[in-house]
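As structure tokens, the structure follows; a few thoughts come after it.
The complex appears here minus one protein chain, its other protein chains still in place.
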Amino acid sequence: MAKELTVIVGAGPGNGLAFGRRFLAEGHKVAMLARHADDLEQLRLQLPDAHYFACDVTEPEQIHGVFKQIQQQLGTVDTLIYNAGAGAFGNIEDISAKQFENAWRVNALGCFCCVKEVLADMRDAGAGSIIVIGATASLRGGGEFAAFSSAKGAQRNLVQSIARHLGPHGIHAAYVVIDGVIDTARTRKHLSDKPDEFFLHPDDIAQTVFHLTKQPQSAWTFELDVRPFKENW
Amino acid sequence: MAKELTVIVGAGPGNGLAFGRRFLAEGHKVAMLARHADDLEQLRLQLPDAHYFACDVTEPEQIHGVFKQIQQQLGTVDTLIYNAGAGAFGNIEDISAKQFENAWRVNALGCFCCVKEVLADMRDAGAGSIIVIGATASLRGGGEFAAFSSAKGAQRNLVQSIARHLGPHGIHAAYVVIDGVIDTARTRKHLSDKPDEFFLHPDDIAQTVFHLTKQPQSAWTFELDVRPFKENW
Amino acid sequence: MAKELTVIVGAGPGNGLAFGRRFLAEGHKVAMLARHADDLEQLRLQLPDAHYFACDVTEPEQIHGVFKQIQQQLGTVDTLIYNAGAGAFGNIEDISAKQFENAWRVNALGCFCCVKEVLADMRDAGAGSIIVIGATASLRGGGEFAAFSSAKGAQRNLVQSIARHLGPHGIHAAYVVIDGVIDTARTRKHLSDKPDEFFLHPDDIAQTVFHLTKQPQSAWTFELDVRPFKENW
Partner (left out) sequence: MAKELTVIVGAGPGNGLAFGRRFLAEGHKVAMLARHADDLEQLRLQLPDAHYFACDVTEPEQIHGVFKQIQQQLGTVDTLIYNAGAGAFGNIEDISAKQFENAWRVNALGCFCCVKEVLADMRDAGAGSIIVIGATASLRGGGEFAAFSSAKGAQRNLVQSIARHLGPHGIHAAYVVIDGVIDTARTRKHLSDKPDEFFLHPDDIAQTVFHLTKQPQSAWTFELDVRPFKENW
């Protein structure tokens, strides 16, 4: 039997790497997409068995080209994990229309385009998993998150629409709301005063992401939250 | 004392006209913005006392130009009502990236840009009302509303972010979730089998929109829903 | 034409008094219910034109008796405002089953029973308003609000069920989520370090409550929030 193929969009040293590691360990082929070639080389050193592709998700044409390449080299996509997520910090007065648009392109338009690329094969198979990584800002428009929370709100409603439309066709779309700070070298440096228990460990998130892809179709989850046990929410 | 100025973006024959009528009746100056000059002429026949400006809200530069013109001709804006809202009907398979983007431009980016244009004056005044018209799709990603619900989700989180940031500065942002079909010549024709009580009457919505702008600042509403009493929700 | 009758359950020196004052000013007859006869006498001094009834809303039999009395003395009820709301402060470890039950009796069972008492007349009239006063805890189970937030959750879902069922019969049920501290002598004393702008003024809440009872039936609100403009939410 052919190996399943999992594509991870927005592959960084936190979630992306952990998801890749987990799906490789489960016997999948794994394709990792990130914006900068340098970052991909860093990831490749840590996870040499995955396949790497440079892709700026704010550019629909690039997405189209990369997915064509993936499908030719690796076959049809069984699981798509959309982990790209960024957005300029700041309130409505701070941010520009450009920054506002860019946050939407990374979080919503990129997700829309990636899903479009895997749809035909998943529809043919009558199966597939689409897991999108959200944030607290998906549910709440914080004052200092004018761009990011708007982009995440766009993403959440999109994925809900996708789940409702594709569910009956055997394709499982789910949304993971991450409530807290993910443990990476960068966040640790930034928040060096915080104890271990302050952070979400990417491998722990990966455990729940993998579970979602294995839920039997009589009991699919659309949305769940994850947060550290010590979190004040 | 100078008359207050209310700007209604997305002025059509339903809500836009009713809002204009109401704020004129309350003694405001009213500026109405719509995309097509023809539509503006139709509105002018029905509400000659308002001021009319053609503006495509998907174009930030146009928004900037029109608001400059309004501010020069009519003064500072006291109340901004963002009523622009449209989006291609269809599920993720039906709609294109272009349609997906366009829905976001009308509902979210246009709103962002209009708020930016009135911010400086409202901050100077330490007062102002920003009322944005949402829809059920703001809260729920229906399968056949992949573009519209994503755009409305982006809009709602944006307005929530604006409300949180600007509230303490004396500026009241509120979000009106319209759950149902608004009574216009077009919807009546389309849904000619439906009884009167099926529709939301724009003058009735205007009553609540006006109330929001008059709430004392110790008890401001951020969000409310409106629907016809017979609605099955 | 006979005066309309408004019944305010849970009449205290904050919201209750303000609601009574407002509906009296609008030409209604007003009946005020509170638990303790002493409190009623205090209210009567401030608002002598209302009618006062002692009623412990945790006791369905008392509710039944008092509403019979109201209907005989004052006629059919046009507007019911359910403002009773209390609950022991504390987390699951702090509070007893007795306290947990009592919070539910005040917030949910009492509301259920009061609505039952006015239903027959409202159904006969094909009209009526039922306004229930909720809290942030209606939407969120805070750790230190194990009893209160559970009781408020019970109340909110009940009122939503009532609104869905009774709306098509011409009866408008609405839920007001108060997010903040109401300005009363007691809260001022307790929070003497807080500035004016920290508090919700009961007369300002009354303005929105009254608006809800006047919404035309093509555009009824089920739920809205109110909070002070300076609130950090």
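A, B and C are the chain letters, set down in written order, and residue numbers restart from 1 in every chain.
As a working rule, a contact is a pair of C-beta atoms (placed from the backbone, for glycine too) under 8 Å apart; a residue touches a chain by one contact, two chains touch by 3 or more.
Just so you know, these numbers come straight off a predicted model, no measurement behind them.
Undergrad: Specify the shown partners of the omitted chain in the complete complex.
TA: The chain that is not shown is in contact with A, C.
Undergrad: Which listed residue (C:V106, C:V159 or C:I182) would be found touching the missing chain in the intact complex?
TA: Checking each option in C:V106, C:V159 or C:I182, the one touching the absent chain turns out to be C:V159.
Undergrad: Among A:D38, A:E61, A:D124 or A:E231, single out the residue that touches the unshown chain.
TA: Result: among the candidates, A:E231 touches the missing chain.
Undergrad: If the hidden chain were put back, which residues of chain C would touch it?
TA: On the side of chain C, residues 60, 91-93, 97, 100-101, 104, 108-109, 112-113, 115-116, 119, 123, 137-138, 140-146, 149-166 touch the unshown chain.
Undergrad: Can you list, in ascending order, the chain A residues touching the missing chain?
TA: Contact residues on chain A toward the absent chain are 164, 167-168, 170, 172, 183, 197, 199-201, 203-205, 207-208, 211, 214-233.
As a convention for this text, only the chains that are shown with their structure count from here on.
Undergrad: Drawing the touching chains as a network, do you get a line, a ring, a star, a complete graph or other?
TA: Chain contacts: open path, no cycle.
Undergrad: Counting in whole Å, what is the centre-to-centre distance of chain A and chain C, each centre being its mean C-alpha position?
TA: It comes to 45 Å between the two C-alpha centres.
Undergrad: Scan chain A for residues touching two or more other chains and write them down.
TA: none
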